[in-house]
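Every protein chain of the complex appears in place save one, which is left out.
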Amino acid sequence: MFQSEVSIRVRYAETDRMEYVYYGRYAEYFEIARVETLRSLGITYRELEDSGILLPVLEYQVKFLKPVYYDEMITVKTVIPVLPAARIQFEYETFNNENVRVNIASTSLVFIRKETKKPCAAPESLLSRLRPYFS
Amino acid sequence: MFQSEVSIRVRYAETDRMEYVYYGRYAEYFEIARVETLRSLGITYRELEDSGILLPVLEYQVKFLKPVYYDEMITVKTVIPVLPAARIQFEYETFNNENVRVNIASTSLVFIRKETKKPCAAPESLLSRLRPYFS
Amino acid sequence: MFQSEVSIRVRYAETDRMEYVYYGRYAEYFEIARVETLRSLGITYRELEDSGILLPVLEYQVKFLKPVYYDEMITVKTVIPVLPAARIQFEYETFNNENVRVNIASTSLVFIRKETKKPCAAPESLLSRLRPYFS
Partner (left out) sequence: MFQSEVSIRVRYAETDRMEYVYYGRYAEYFEIARVETLRSLGITYRELEDSGILLPVLEYQVKFLKPVYYDEMITVKTVIPVLPAARIQFEYETFNNENVRVNIASTSLVFIRKETKKPCAAPESLLSRLRPYFS
């Protein structure tokens, strides 16, 4: 498996009138977590798209353990648990300021060709960087 | 069980550069679906909060079957599958313009007291309106 | 000038921990106001884009007079004050549940070709529908 982590400051815009981060905004944190996980492997998601591959989300699950509040600096720990094939999995654990785990989540994304919108294999540029972590 | 449905027009703001609705924005559609489901029972979520009860989301799962595009009029069909107790479940199916099912989702929310942030039972005002659908 | 109005229900997602609608979310209401103003003229912004014309926002000003709260049904009154040429202006006034004016805003958008990203004239399909209101 491959692991990475990223810290994110909670924006005022992300809170709701319950004073918690709105449940829909966590998806953005996990997007950042995925993108920075790839960047830590030397791959930018932007370049992946520019090379003609899109990576839409197929499945997303999240379980909220504790609320997250305005201005907290949260840390998302991300794991790619299996070598990607047609799909790529990401698993996330988020920790707050006090290092308390506040949620766990997972996403499954599918590689598709931008032109045809048809599924395709994970690009070799990604696989070659990931393989060392899965042997 | 209790069923309800609501139609929502996709905003430009909700799309991303893939031309699909951003995966994080669906949470807002399901929020609308919950709120309108309660309203169709004669309960406004706003009044529930004003009476001192909050209803944060504990779990959220979504499976995307088809993308949704800008300006589509989607319909979310919502089901409350079991009579609420400490938690309330909602299950959703979303259909696009052409009545094709584009995703399925579910959320679990917990009743908490605004003052104490401690869990509490589902309010009787809600239960009394739901019971006829669960006998 | 041409006038139109649209009603919008405030989403929980749009509020922030101040219990007001977050100042950045009003831009979405004005987007809806523009799109529905065009629709009331028989033009869908979606078709405009599909025909190769984009309409990015160049300038946006908003003055907040009163806060807007969760679940309020607001009404945005929109005016196209002058016949569009290279740009199109929209002016907005938003009213709350109690018909109190809560903000005034304006946007200036520019017609550009999708292919070249260069400015172009307002399309004749739009102008022909607007001219009767400006004579």
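First chain written, first letter: the chains are A, B and C, and each begins at residue 1.
Just so we're on the same page, a contact is a pair of C-beta atoms (placed from the backbone, for glycine too) under 8 Å apart; a residue touches a chain by one contact, two chains touch by 3 or more.
Since the model is a prediction, treat every value here as computed from it, not as a measurement.
For the chain missing from the display, the contacting residue among C:Met1, C:Leu58 or C:Met73 is C:Leu58, taking the whole complex into account.
When you scan A:Ile32, A:Leu58, A:Leu83 or A:Ile104 for touch with the missing chain, the hit is A:Ile32. Listed by residue number, the positions of chain C touching the unshown chain are 17-18, 20, 22-28, 31, 49, 54, 56-64, 67. Within the complete assembly, residues 12-13, 15-17, 19, 22, 24, 70 of chain B touch the chain that is not shown. In the full complex, chain A makes contact with the omitted chain through residues 9, 11-13, 27-28, 31-32, 35, 44-46, 49, 70-71.
Everything that follows uses one rule, which is that only the chains that are shown with their structure count from here on.
Annotation: the chain B:chain C pair of sequence copies touches via predominantly the same residues, more than half of the used numbers being shared. Averaged C-alpha coordinates put the centre of chain A at 34 Å from the centre of chain C. Contact of a single residue of chain C with at least two other chains is seen at positions 12-13, 70.
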